[in-house]
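Single-structure report; data block below.
All protein chains but one are shown in place.
And now, subunit A:
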Amino acid sequence: MADTSPRTDDSTDGDTDHRDLGSEGALVNTAASDSSDRSKDKLDQKTLRRLAQNREAARKSRLRKKAYVQQLENSRLKLTQLEQELQRARQQGVFISSSGDQAHSTGGNGALAFDAEHSRWLEEKNKKMNELRSALNAHAGDAELRIIVDGVMAHYEELFRIKSNAAKNDVFHLLSGMWKTPAERCFLWLGGFRSSELLKLLANQLEPMTERQMMGINSLQQTSHQAEDALSQGMESLQQSLADTLSSGTLGSSSSGNVASYMGQMAMAMGKLGTLEGFIRQADNLRLQTLQQMIRVLTTRQSARALLAIHDYFSRLRALSSLWLARPRE
């Protein structure tokens, strides 16, 4: 940015010089022709002074113009910068205001608190993963890798603890995935990732694996998929029974005698909604169990690579989201 402005200035300045020279040049020419012809009408001091003043004024004018153009150029840069900032703020503003509304409607600012806690968690995770990456690149020993891998696993446990606490406050915020980027939300299942899908991605990244490891990972992928199905079916049955509860009895009638039964219905439905929190907890339990089992099947070095691959995958999803949000729209 810094080197473009002087160049632009020069070109504008050049134009200015030409135009200035147009008027001044005529004067200078007369002066020159006059001075060449010394014998005749000598220019008095007054004229010379005027010419000098003229030249000086022109020089000052050029400098002022140069400064002015420089100023314009700076303003232009600043404006572009501000526009970019505004756009970024708008994107974030939409996100904050929507999650804010949600927090408002579903009790307290638990959602905002969770979002903040989650982004802190992500930052910490980035640090841990960078550490793991450099240890892997430096061919660190298994003992050293193991410590970092255990740290990453403990960090995942921390996430699930945070989520479980937040689910008590605002389970719908967690289920909505509004705390994740849009592309991540595309893959959302019960407030997080599907471990069976992650394992599928990993299969090609962990070569070479022994026969036993291959079987271990395959069967883990299968069992976690079965557990996901069981939870999904549980969610379906929850929705079904919620719908049944709400539509049972006197749908449509509004006589005052039904107030009690209406309230009873609502109380039952509330009880059923309360189970949602359990679903998040169980889904996160499944995620944790799957990661832990994956690490049991793999060697320390493979575990490190697997955790990195998972991390990189999510980083790419987030990067994709940023690109998507910044895409030109028109």
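What we mean here is this: a residue touches a chain if its C-beta (ideal position, glycine included) is under 8 Å from a C-beta of that chain, and two chains touch if they have at least 3 such contacts; residues count from 1.
One rule holds in what follows: contacts and distances are computed from a predicted model.
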UniProt protein name of the chain not shown, from "LALA0S09e01112g1_1", "Mitochondrial import inner membrane translocase", "Ras-related protein Rab-39B" or "Monothiol glutaredoxin-S13": "Monothiol glutaredoxin-S13"
Identified contact with the non-displayed chain, of A:169, A:265 or A:293: A:293
Which of A:111, A:227, A:307 or A:325 contacts the chain that the document leaves out: A:227
Where the missing chain touches subunit A, by residue: 219-220, 223-224, 226-227, 229-231, 233-235, 237-238, 241, 272, 275, 278-279, 282, 285-286, 289-290, 292-293, 296
